[in-house]
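Note that one protein chain is taken out, while the other chains of the complex remain in position.
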Amino acid sequence: MAIPAGPWLEYEGGTLARQQVGLWRDGLRRLRRNRLALAAVIYLGLLACVCVVSLFWTPYNPNLVGACPTYALPGTPGHPLGCDDLGRDLLSRLMVGSQVSLAVGLITAAIVVVLGVSVGLLIGYVRGVVDAAFALVINVFYGVPPLMIAIVLYVLLGPGLINIIIAIAASSWMDMARLVRGQTMSIREREFIEAARAGGARTGKILFGHIFPNALGPIIVQTTYVVPAAILTSAFFSFLGFGVPAPQADWGGMASEGFSPLLAGFDPYILLWPAIALSVTLLAFNFFGDGLRDAFDPRQRR
Amino acid sequence: MTGSVNDPVLEVKGLSTSFFTDDGEVKAVRDVSFDLAAGETLGIVGESGCGKSVTALSILGLVARPGRVVAGEILFKGRDLLSIDREELRQIRGRDIAMIFQDPLSSLNPVHRIGAQIEEAMRAHDKIASREVRPRGLDLLRQVHVPDAARRVRDYPHQFSGGMRQRVMIAMGLSNRPEILIADEPTTALDVTVQAQILQLLRDLNRDLGTSIILITHNLGVVAGLCKRVIVMYAGEIVEEGSTEQIFDAPQHPYTWALLRSLPRVDADRHERLRSIEGLPPDLIAPPPGCKFNPRCPFRLERCFREDPELEPVGDGHVAACWVTMKRAHAEMGAGSLVDTGPGAASGVRPPIAPEAPDPSGADGQDVESETQDRG
Partner (left out) sequence: MTRGTLIYIAQRLAIIVLTLLVVSFVVFVVVHALPGNAFISQRVHGRSLQLLLHEYGLDQPVLIQYWNFLKGAIHGDLGVSLYIRGEQVTPLVLRELSVSCELGGAALIVTIGVGMTFGVLAAIRQNTWVDYLLTSLAVVGYTVPSFVIAGLGIMIFANFLGSVTGGAIAYSPVWTGTYGTIGELWLPALSIGLYTSGQITRITRASMLEVIQQDYIRTARAKGLREWVVTLRHALRNALVPVISILGTTVVGILVGVLVIENIFGIPGLGKEFVESILQHDYNVTVGVFTIFALLIGLSNLAVDLIYTVVDPRIRY
């Protein structure tokens, strides 16, 4: 008689082994499966291309006043997105505006990572008085909205893209430092750190060679949230009138310029384009971050 | 008291419950039927994962997603609980059929006071008049012997000990004077002395109030102390059912027999080693063909790999689903003096090799053969 060969024979020995897949391979597979994250990556790639192109070429000079009739509607020949109140081509300005957003987002994130990780590693490892002092600084920083700190810093430093980045980075590195400090404190108690120390490894080697690689996952995930937060803060900056100096185009500033025609009852497109560009970019960074977190942070997985 | 002793209050007919997971349909309960008479105490035993808790949850319609009752009838006083509407079922839950759970810490809501949790059980149904709710809550706590009840009603679950929490659970279950109390592993999380107290409490309730009790446990000792009748479940099916004496004195299914052998006994006449049952319960997504116990059964026959046995009478009110039964195992295979209880140890039967298996190469077959021989 025919007995179907089922998996049941495996239970004879009482073993129930499931296939083990490595964390990173598993994570990458999950990331690829996440269509939203994939779409976000594609969008961000396109945005990066637009940004690079705009460094060398735009349809019109983005700062040229009177390139077209003022308030030309979208769809006007040669000006698919229309023109603003000074007759500047909106498509050109929108393209150039991506430079500010991407620069602020990426460079701020880089500074935050370097600063936050170094401070976090050091404080988590040394602890003691340094840690207490850090706690005090953190308390004060968290006592006021970060946007206000950034604005005051920026005014103090004076106008310019670099100063915007410095101001935003200076007001947002604490979260990263706090995260890395916590990671360091738990990792430093593990046996392999003990072993490294017993083996005579120097503090710097232990921090960056042993602790840092083990805290990398949470650091990457946190970084993906720093980028959109920095872009958002810089948009608030420009919107409130603390942005890059005119006539340099940036999305927050363009949106701000779009408000007065809107409030006067004119067509909304001057506000609409930068608002859409900003929103979609922020959404893309967030989806990408969520995708990464789902893929690489097993504790959050559901 | 309603009805005579032999009048069933609850009839479960052909109940099947499955969990629809990503890996496939887990058939947690398959074609389970039993009756519960008024005032009766019924034990359901089996290893964890055998479907006993899911059976209980199915009765009250509490199976959580992705689980679902896929077939059967659950007749409570003639009404099918699976086909009545949600509001009617809600009214029956806690009022006519109450359930208490295994871990009383996680089963009590941590943010509400004990008193409030008992009182809301009464307020959910109109059985108890509104002004009686508070004094009755206190009475219940005294009835289950919670000391200083008047003060402790204002406490939170985390301020109670494990045994006291289980008493609170029981008080809550009894608050509407239900006709049936389903107790799912009520003593598992407790110390042995507290276990005995809780069992005594359940016995008193059955005797004094006539509440029918379904006791679900993996612990045969607990069943012996409380139940008149026992159902043994394995891999989602009932494999044996009988009076407590029949099950304990003359078990007929090898699984029941093995379960009993794993019990420590004070009256053991032979100096025998405690034995656990070798192997694990089968995968419920793709269970083995034939009898589900065949991969672990010492007395299996060739037939056990082909045909699934039905429950057959083996005595007065005693049924078992086995092609061999222990009567024959004792007579022909010397089950009483068996030392090795590994799969097929007594009968010497190996799993047959499928001639039309997807990869019927000789080497594969040899591998399986030699592996099982090693074990035998």
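The chains carry the letters A and B, assigned in the order they are written, with residues numbered from 1 in each.
One rule holds for everything that comes next: contacts are C-beta pairs under 8 Å (C-beta built on N, C-alpha and C of every residue); 3 or more make two chains touch, one makes a residue touch a chain.
What you see is a predicted model, and the numbers here were worked out from it, not measured in a lab.
Although one chain is not drawn, the whole complex shows that of B:Glu11, B:Asp103 or B:Asp139 it is B:Asp103 that touches it. Considering the full assembly, B:Ile92 is the residue among B:Ile92, B:Leu141 or B:Met164 that touches the omitted chain.
Note on the undisplayed chain: of the listed residues B:Arg79, B:His158 or B:Arg207, the one touching it is B:His158.
Of the candidate positions A:Val226, A:Leu271 or A:Ala295, contact with the unshown chain belongs to A:Leu271. In the full complex, chain B touches the omitted chain through residues 57, 60, 62, 64, 86, 90-95, 98-99, 101, 103, 106-112, 120-121, 124-125, 156, 158, 169, 172. Residues of chain A that touch the chain left out of view are 136, 139-140, 142-148, 151-153, 155-156, 158, 228, 232, 235-236, 239-241, 255-256, 258-259, 262-263, 265, 268, 271-272, 275, 278-279, 282-283, 286-287, 302.
Note that in this section only the chains that are shown with their structure count from here on.
Chain centres here are Cα averages; for chain A and chain B they lie 54 Å apart.
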